[in-house]
Every structure is written in structure tokens, then in C-alpha cells.
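Shown here: the complex without one of its protein chains, the others still in place.
Letters are used for the chains, namely A and B, taken in the order the chains are written, and counting of residues starts over at 1 for each.
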Amino acid sequence: MTARNILALGAMSLLVLGTGSALAQQKTLTISVYGIAQDAYKAALYDPFEAQCGCKVVVESGTASERLAKLEVNASAPAVDVIAFSDANALEAANKGLLAPIDPAKVPNLADIYDFAKDPLGNKMGVGYTFYGTSIVYRSDLVKIESWLDLFKPELAGQVALPNITGTQGPITLFMLQKAIGKDDPKFADAIDLVAEHKNDVVTFYNSGSQLTQLLQQEEVIASVTGRFSWPSLMKLDMPIAWAAPKEGQTGGMNVLALVKGAKDPELAHQFINYWLSAEVQQKLAEGLVDSPVNTKVTLPEDKAEGLTYGAESAKAINFLPPAQQLENRDAWLSGWNSKVAN
Amino acid sequence: MFANRRLGILLLAPATLFVLVGFIIPVLILLAGAFRTGDAWSFANYTAFFSQPLNREVFLRTFRLGLIVTAVSAVLGYGVAMAVVEAGPKSKGRLVALLVLPLMISPVARTYAWLVILGRTGFVNVALTSIGLTDAPLRILFTETAVFIGLIQLFFPLMVLPLISSLENMPRDVVPAARVLGASWFAVFFKVILPLTREGLVVGGTLVFVGSLTAYVTPAILGGSKVLMLETLLYQRVSVANDFASAAVIAVILIVMSILTNILLKRLASVRRRR
């Protein structure tokens, strides 16, 4: 290899790397979302929006806590314009001053969405784009589930997984366990003690929906807790998996879209939020069993509605754990969990 | 040796400056953060870190797994290295290529394969139950055993390669000579082979031990949230909680442990040589 060759190769590789930044000259919108079902979002949301706005949508995906940590680190020069979060994560981001209020005048589709989704965090810091129920999924051929406490039945020992405390599903699982125990304690001390007592019976505390799919498919576990958003991939498994209706009811959550403070193009960001809430997009996402719609104009046939948490009635039946309460008590849950369960 | 020292400095400057600015300074700033609480220098972060039972457990587990992985790969490594050397120069090239191959393959791909093999309905359990060794499938995934298996596969080549080269550098006739003199295989190994290949063992041991301490992908995928190791704990502290103080403490622990291992094992090797 001569010096000239080395230089030429070096220049070439710099060129290759440089093309990335050349593309950035075009108008871009950077969004940060959960990594689930990205193909469906691309077809129903990103591609049509790109065609409409003549811009490029750049997607960052990952779990909520990872993306929140990144948002905070990059606060002085945000890389993201619009972010999709759980309501509690979004409220935390808002409290840390990482979000900017959404201007309702620029989001006309707000008129069509359920009231509870219009301003769930207060101060216009976010708008709900979907909500879901969370319950126990189990192998109906192997076990019967009627209560949240059934997770710790002896026949499930060594065959049950729970969501990790660091995610969204972990705290709401504790919420329902505490409710099932029947003692009122916002710090969930009894629920944490219960999990700690059975921690050796729990296979793992999973971090993401696909991990749960894998656990069920490989028969590592026969019961666990998850949100309705995992249901389509669980149905694909072709196993007798059932969605429990525990006597204490279901819990659940809402996901919101928020505007990042210092977004490069707030105008475009509003346009995108508005488009995501439109009946057209919400209908497509609902039909793909990706997200339960918040837009009241979406109508679903029975078979599709069954796979989702559909309609205002089902939203009312869910025991939501208010985001403010989550933020207030999270440190207590985490320290209780770390000292009793995690080690 | 050439006399022009100025030219020498000029040639060294780019690499040195690059590593200093792009690497050493940021890392030092990060490590310094482990000794800061508020505006003062202190060890408070350490006491806070080790006062958590979870952190202590993770520290001990990381250390324990590192030692076990190193010991097991050393034992297996000697056996394999001897077999490779005995196989003769012709097959050696092919065997070494096979042994090196896993090192070249993405650790994500490597670890992912174990997910399929070690599961409850995976290859190992199906085989075990079908030949009747176990009634119920064994739980292997998400245990220390799974992490151990993954780490052994990941780092075994790093142990066996230095062993092969030091076995080759050993004088050919010492082993037959010792045998003729009536030494048992056991004695031959501990009195002849081990001292003469000590250096290879030290190099391999350092690579495997430090590698196991600082592995990320294997414990992340095969251990999950119940088998945290220092590196996965560090990632979790940062990515879930923005807890940079704990992250810096873990960083210091990891670096000190790997530098100490390097120094300690180098000493061991060179003491032997001088005698």
C-alpha cells in the first residue's frame, strides 16, 4: 500500500461519512419514539408525512428511560423535535424544563380526540396519542388467573416474569398488587415486600415487550404482565395465550406526544403532532393493531377492536396511576425495590 | 537508532496528542467525578455506592465470574493448546483459524445464538430431556451459568492462543526427558510445563479476566436484570437514572481492577523469568 493509496482511501472514507451530513441539508424532523412496530409506523405515519411536508423524518427509538436520559444530556442542544413518552416520563421531562408547551391553535385535530387525552399533563405539555390496558397474560392451557395475586401461585413458581421497575409497566404492576393486597399505601411497601418474598420464583424482570414475547414463546414463562400493545405479537405466537380479567380490574397507561424545548422547527413539529392525531393516521394505526385510537372519529370493526383497548368506555374501566403520583413516589419504589428485590 | 530527535518527536506528536485530547483527558475528567461531592473532593460516592446491597452484590458477582471464567479457560486452554501443538504444523494453521474465528464474529451475534440454545425449549434442554437426563427443562437463561457459558465462549480463544505460542517455544525434549526420568504426567505438568509456559498463561489470564470484568453484551443479553454485572449496572445507572456519580465510581473500580490485574500478572511473569 503506497502513501497515495492510503490517502485516497482516507479521503474516500471521509466522503462516505460526509454524505450523511449532506443529506441533513434538507428540512428534517427528528422524532424519538418507542421502538415497537416501526414498520407499521413507517407505512402509516412517517412515509405519508414525508410526502406531505417534503421533509425527512429521522427516527430515534429506544426504551423511554434511555431516551429521557439522552434528552436530558443533550438539553443545551436538543437533537430531537418531537418525543413520544409515557405520561409519567413526559411529566418528568416537563418538570425538568425539557419540553415546550404545544400550541392548540396549530393542532386543529385536538378537537376530535377524547377529552382525557387533550391535556393530560397540564400546561399543554403533552397530548395523548394512544392509551392501553395492562393486565396479566397467561397460558390458558396451563394455568388459571383470576387475581393479580395469582402471579405468585405456587404452580407459577419459576415460570413467571414481571416487568422491571425501571420501565413503565413495573410501577403500575406494583400499583395493582398493592390494590389486590387491599392496603392503601402510595409507597407500595406491601407490594414490594410481596415481590421480594417471591423473587426467586420470578424468572427475570423484563425490560421490553419483545423480551416478554421471547420468554413466552420459548416457554421460559407461562404468565406475565404487559400492556395491550404487546398483544398483536403475542397472538402471532400461535399459542393458547389469554388476556386476564382479574377481579381487581386492569391498569394501563397513556402515551403522549410532546414538543422538545429548543426544537429546530416548532412549526413542522406541530404539523407532525397534528398529523399523528388525525383520524386518517389513527385509523390506520388502529387497524394495524399498533395503537388504540384517541381520535373519536375512528371506527373499528369488532375483530380489530378486540385486539386493542378501544373506546371511551374501556378507557374509563382502566385503573390509571396518575403521572404526578408516579413521579412523587418513584424514588421510594426504586429504593425499596433495589434493597429488597434487585439484589 | 537515528539521531534526529526532533523528527522523532514530530512523528510521535500526532498520535500522542490525539490520544491525549480525544481519550485520556475526557476519561480523566469522568474518573475525577467519582471523587467529587458537591464542590469538595471526597470518597463519599464510594461509601454511598458500597452501602447499597445491590451494588455490593454486583461487585462480588463480577469479580467471582471473572475468576471462574479465567480458571476454567486456563484448564481447558492447556488441554486444547497441547492438542493443537501435537497435531503438527500442517493442521495447526487450520485449527488456529478455527479457534480465532469466534473472536472475529460480532459479540451480539455470538450471544444471540446462546439465547436460542440455552432456553427452556432450546437445543440443550431438548437434548437433555430426550436422552432422559432430566425430567423437567433446566433453567439456564438469566442465571450466572448462562453468563458464564457466554463469557467462556467469548474469551477462550484469548487464553488458548498465547498458550499455543508459549508451548511451541518450549524446548522440544524437556517433556520426554522428564518422563524418562520417571516423573508422572501430573509432576511433568506442574514442574516442567507450567513454569515454562507461565508467560503465555499470564498474558491469556490477563486478557480473559479483564475481558470478563468489562464485558457488556453477554451479561446484558444472557443475564438480564437479575444477573447484573458492573458494566451492565453502569449502563443502567446512566441510561435509566442519569446517575453519573455511581457511573464514575464503577468506572474507577473497573479501571483500577484492570490496571491492577495487568501489573500483578506482569510481575508474576517477570519474577519467574529473572530467576
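Please note the rule applied: contacts are C-beta pairs under 8 Å (C-beta built on N, C-alpha and C of every residue); 3 or more make two chains touch, one makes a residue touch a chain.
We adopt the following convention: contacts and distances are computed from a predicted model.
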| item | value |
| --- | --- |
| Chain excluded from display, named as in UniProt, from "Hydrogenase formation protein HypD", "Sulfurtransferase complex subunit TusD", "Spermidine/putrescine ABC transporter ATP-binding protein" or "RNA polymerase subunit sigma-70" | "Spermidine/putrescine ABC transporter ATP-binding protein" |
| Residue in contact with the excluded chain [from B:Ile29, B:Leu67, B:Leu194 or B:Leu264] | B:Ile29 |
| Which of A:Asn123, A:Ser210, A:Thr299 or A:Ser335 contacts the chain that the document leaves out | A:Ser210 |
| Per the touch definition above, residue among B:Met104, B:Ala136 or B:Leu181 touching the missing chain | B:Met104 |
| Subunit A, residues in touch with the chain not shown (by the definition above) | 1-3, 6, 9-10, 13-14, 16-17, 20-21, 30-32, 34-38, 42, 58-63, 73-74, 76-77, 79-80, 207-211, 213-214, 217-218, 233, 236-238 |
| Those residues of subunit B which, in the complete complex, touch the missing chain | 1-2, 4-5, 7-9, 11-12, 14-16, 18-20, 22-27, 29-31, 76, 79-80, 82-84, 86-87, 92-93, 95-102, 104-110, 112-117, 121-123, 152-153, 156-157, 161, 164-165, 185, 210, 213-214, 216-217, 220-221, 231, 234-235, 238, 244, 247, 251, 254-255, 258-259, 262 |
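FYI, only the chains that are shown with their structure count from here on.
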| item | value |
| --- | --- |
| Averaged-CA centre spacing for the pair subunit B and subunit A, given as whole angstrom | 37 |
| Subunit A-touching residues of subunit B, taken from the complex the two chains share | 52-54, 56-57, 115, 119-122, 137, 139, 141-142, 224-226, 228, 236, 238-242 |
| Residue ranges of subunit A in contact with subunit B within the complex | 65-66, 69, 72-73, 158, 164, 166, 202-207, 211, 214, 218-220, 338-339, 342-343 |
